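The complex appears here without one of its protein chains, the remainder shown in place.
Let's turn to chain A:
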Amino acid sequence: MKLRRAAIDTVWIAWMAIGYIVVLMPIVVVFFASFSDGNTFRFPPSGFSLKWYQAAFESSEYRNALSVSLLVGILATLVSLTAGTLAAYALSRSTFRGKTMIETLLLAPLALPHIVWAIGLLQIYAWLSIGGTLLGLVLAHAALTLPFAVRIMLSTFSQLDKTLQDAATTLGASPMRVVVHIVLPLIWPGVLTSALFTFLTSFNEVTVSVLIAGSRYLTYPVRLYSELRSQGIDPTTIAISAMLVAMIIVFALIGERFLNWSRRV
């Protein structure tokens, strides 16, 4: 009996290990290759150097692309988080006909193919003449990330006990003070989680950005993608990618430690 359980455990662990390898191996490849001292992308890496890291910090093109990504990401997060939080609050606090349909529609961008959506968007942007502008890019990213914001905020609000607001009210708190002293402190982990997911989704987005970003607003993944198409892989991008991955892992660990991410999404 005991032996059989041990055998089952071993199979589970092996299965999990295979899963992790499949998911994480490409990241490991990138990470190790970034320290190579060769002149092309190779794995396993030859030798060890930080020269691609140095090149990355010196390249103004990549710095520009990264700052575009950062700017678009932050603006899109602000727009999507504001809209998403308000939408989620309204949805969680009211019941009306068609509520389920609205909830489903808000999640639609998750399910639709981005490329189809982007082609349509291209046409609309042409009419509005905001194609290739920062505004256009931010709005597109905000729309794409809205489902994440809404989903996380919906679950955040559903965990917020309405009687807490009533209690604060009977104790003399005006509606404004209820929000400041009760609602905000209780939802901020959800807001933060939502913000980080929204930002990362925007930061990683390629399909839509490729189609609607003009030459002025090339985000980092778009730049990377076009490099790849024209000149193959530049080891500089490998170094940058490795740094990004490291940063995201740190974020994820902090998020898990303090905000229980895995239980919020």
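A few points about this structure:
Here, a residue touches a chain if its C-beta (ideal position, glycine included) is under 8 Å from a C-beta of that chain, and two chains touch if they have at least 3 such contacts; residues count from 1.
Basically, contacts and distances are computed from a predicted model.
For the chain of the complex excluded from view, the name given in UniProt is "Spermidine/putrescine ABC transporter ATPase" [choices: "histidine kinase", "Spermidine/putrescine ABC transporter ATPase", "Phosphate-selective porin O and P" or "Circularly permuted type 2 ATP-grasp protein"]. Of the listed residues A:171, A:228 or A:254, the one in contact with the hidden chain in the full complex is A:171. The residue from A:26, A:120 or A:185 that touches the chain not shown here is A:185. Of A:163, A:215 or A:230, it is A:163 that touches the chain left out of the display. Chain A residues in contact with the hidden partner, per the touch definition given at the top, are 161, 163-164, 166-175, 177, 181-182, 185-186.
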